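All protein chains but one are shown at their positions in the complex.
Here the chain labels run A, B and C in written order, and each chain numbers its own residues starting at 1.
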Amino acid sequence: MMAVFDAVEYNHHTLLEAMNQSPDEEIEVLNLNGQRYLGCGWKNHKSLILHGTVGNNLGAFCEGPTILLYGNGQEGVGNTMSAGEIIVHGRVGDIAGYSMRGGSLYIRDDAGYRLGIHMKAYQDKSPLIVVGGRSGAFLGEYMAGGTIIILGLNDPGFSPIGPYCGTGMYAGEIWLRGEVPSNHVADNIKAEVFQEKARLEVIMPHLQRFAACFGYDMSIILDKPFTRLTVVDKRIFSRLYTGFAG
Amino acid sequence: MKIQSNSEYCLGCGLCRIYCAAAHDGYNGSVIRAFKKGTPQARAGLIEHQQQSWINTCRHCQDAPCINACITGALQKNNEGIVFIDGQRCVGCLTCVMVCPFGHIQPSLDFSRAVKCDLCRDLAEAPVCVSHCPNGALRLIEEV
Amino acid sequence: MKYLIIGSCIAAAGAVEGIRSIDPEGEITVIDGEQRGCYSRPLISYYLTGRRTSSQLDYRPADFFAQQRVRIIPGRAASIDVICKQVLLQDGTGLEYDRLLLATGASPVIPPIPGITQSWVNTFYTWQDAEEISAQTAAKGTAVVLGSGLIGLKAAEALHHMGMKVVMVEKQSHILPRLLSPRSAAAVGGHLQRHGLKVVTGHEVVAVGNHEVAVDDGSSIAADLLIIAVGTRPNQDLAREAGLQTDRGIIVDCHLRTSDPHIWAAGDVIESRHIVRGTDEVMALLPLAHREGFIAGLNMAGSRTRYPGGIFLNAVHILGMHIITAGDPETTGSILRWQEGERCLELTMQGQNLHRYIAINIPGISGPLTALIERQVKIPESEWFKFLRNPAIANLPAAYWAEVRRWQDDGSLRCG
Partner (left out) sequence: MSLSMLTPAFTVERNQDRCIGCGVCVKQCGNSVHHKDEDGFMWVIDKNCVGCHRCAVLCPTQALAIKEFPAALRPNSYWSTSSLREIYAQAETGGVLLTGMGNPRPFRSYFDHLLLNASQVTNPSIDPLREPMELGTYLGSQVSSLGEREKPLLKLDMPIMFSAMSYGAVSLNVQKSLARAAREKGTFWNTGEGGLHSDLQEYAASTIVQVASGRFGVNPDYLNQAAAVEIKIGQGAKPGIGGHLPGEKVSADVARTRMIPAWSDAISPAPHHDVYSIEDLAQLIETLKVATNFEKPISVKVAAVHNISAIASGMVRAGADIVAIDGFRGATGAAPMRIRDNIGIPIEIAIAQVDQRMRDEGIRDQASLVAAGGIRNSADVVKILALGADAVYIGTAALIALGCHLCHTCFTGRCNWGIATTEAQLSKRLNPELGAVRAANLLQAWEHEIKEMMGGMGINAVDSLRGNRLMLKGIGLEQHELDLLGITAAGY
């Protein structure tokens, strides 16, 4: 059974309450207009199909649900998410995937600042973010694990990332479609350009999933080389301090 | 009664042995006097094995092999279940040492007799190893 | 239930404790042939030198039998009527039983040497032997000790302490032949010689004259006292005459029952299972006698407790030297050795099993080694090599500590 809610009939809190009380495994919400915290803290495997523009912290702290958004997300999509899948047919605001520990986030268009900040892997969990468009500044700041892929499919003339990419990053991988201006990347980051498709083996399933979600042709996605950004020194702060008993 | 040694919290510091030594052989518990004036002997060994440590003290077995093997009747069990050596009767044959599967009973320093844990039965309070363990790794189990 | 025990020594005491742990009511009668109660034979050398008084020879407190409500009948058993379940004493008294224990012990072997029955020749086995010797040693002359087993050694030490000049004569090629390897025996022999004891090995006494002993190399030794200590033999005549199965000792099953279903036997008189060797042996050892007695007692009172067998084990203290050995004295395995001055440790391995150890002046380590032999815990030689770098309890192989944990977990050693 699928429950269908029309967001126009609910305020902020009543919508959340109604959704929480619904026993259905699939919930569809129409006409969203800025309602926050949808799917927040959910620990289940429900499906949420959302239409319209959601408010902040979509799927924050969640562990398991599948969220399909036909529209734009705002700030904090997938904030501190542990597991599940969020697919956004549109763009998202800042700090999407903040401190994400698992699950995946597919964004058709652009993402804002600090995408994937402090993402981290844990045991068999490795968080994933794929962005079809571009991302803002400070991509992958403090990143400690997982994978971020930025495809830059919509604006072929521009860099897919903003400045200060990978600042304070100490683990994980960022993959960028195309060759990237080095002045956008933090000092501690090593950029490798892979021309051959064979080298893309590890991200290929993610690219295929992205193409399937949003109806892209793989040949368009693969028409450029990919640049992989990784960390040179994992312990960048190890020489910063002098222990002093005082 | 017996002392239970919890190696999870045993630090291997050896204070149990020091206080044990000072409590026996007439030193009356003064560590400085015992070690500066005499050659005190601890009744229990400290075992350090693969990063773990514990005190190798007497289990005060119910069918104590040492009591049954003692040729002089010096090894006895009192009505609290404490296995002890009557120093007057011991001739130092060390048969008890030979049959203690835990290796707890040891010869005295001059090999003239055997010594073992007597749970400080002459003291009113808990055995000194228990009361001086800095980390609560030793406990006196009361049930007989 | 009427329990009857022939013999009053260690096995008897164990049996009384075993019976009473199950049956507090049954009537227990002990026939005490020596009329001395339960005393410890190994202490007679200390009695001889005066280090122990007569009452200090007791293995259990003087009121032990009374405490356990045991009737003591002085006298010696003459025969057993297994049909009527009755024991006849030498004085003609008949004692009926429901369950009988033979704890008749052993007696010293008197070798068939001409002249050996003279009055200056003594055995050294009972408190009476000690008293008789004591009466003869006022002169402080020379004593010859025949045999260098434990009894001979302790006799020699006692006589040495009493100021006598002592000569030991051992037929075998080295002293303590049943306990030591030739190499360790040499160390012990050297120690005895340094203390002034004379040791003659590889020779036997062929005749005994008037205060003179003739040796097979033609020499003779003038002596004031001759002690015979060439071994003991089970007192199994009663059993044999009653038709029980016997061999070198009384034959018992794993519950220490004889071939008669109402009769058990324990102590120095039986053949029992040697754990390491897997054969039945006469093992006249105090700790085993108690354990056998105790288990026989349990079974007489209705239990079905298995006697697991034992191993040879000896702790002897001679002129300041501590010798502890346990296991199979005739083992032929590979020998691992550690030595530091007067201290040495010798381990004999058969594959991964420890079959024997000899510890000289390093007694503290012996208990766990005994346990490892008794339980036949498998430990590779390489582990023992590591241990022998510094043979202390803390350095015992990990398998030992696993074994200790197991005893505690499975309750095979019940701790108080």
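In this text, a residue touches a chain if its C-beta (ideal position, glycine included) is under 8 Å from a C-beta of that chain, and two chains touch if they have at least 3 such contacts.
Just so it is clear, the model here is predicted, and its values are computed rather than measured.
Across the complete structure, the visible chains that the omitted chain touches are A, B.
Of the listed positions A:Gly76, A:Gly136 or A:Pro160, the one in contact with the omitted chain in the full complex is A:Gly76. Of the listed positions B:Ile18, B:Ile55, B:Ala69 or B:Cys90, the one in contact with the omitted chain in the full complex is B:Ile18.
Seen from chain A, the chain kept out of the figure touches residues 16, 20, 36-37, 40-43, 56-57, 60-63, 75-76, 79-80, 82, 95, 98-99, 101, 114, 117-118, 120-123, 141-142, 144-145, 168, 170-171, 234-235, 237-246. Residues of chain B in contact with the chain left out of this view: 8-15, 18-19, 31-32, 35-36, 51, 132, 134-137.
In the analysis below, only the chains that are shown with their structure count from here on.
Viewed as a network of touching protein chains, the structure does not reduce to a path, ring, star or complete graph.
Nearest to the common centre of all protein CA atoms is the CA centroid of chain B. Distance between chain centres (mean CA atoms), chain A to chain B: 65 Å.
Work out the mean CA point of chain B and of chain C, and you get 28 Å between them.
For chain B, no residue reaches two or more other chains under the stated contact definition. Interface residues of chain B facing chain C in the complex, by the touch rule stated above, are 1-2, 45-50, 56, 59-65, 68-69, 71-73, 77, 81-83, 89, 91-95, 97-107, 111, 144.
Residue ranges on chain C touching chain B, taken from their complex, read 14, 40, 42-43, 46, 51-52, 56, 58-61, 286-287, 290-291, 294, 313-317, 320, 322, 324, 326, 361, 363-368, 370-371, 393-394, 396, 398, 401, 404, 407-408, 413-416.
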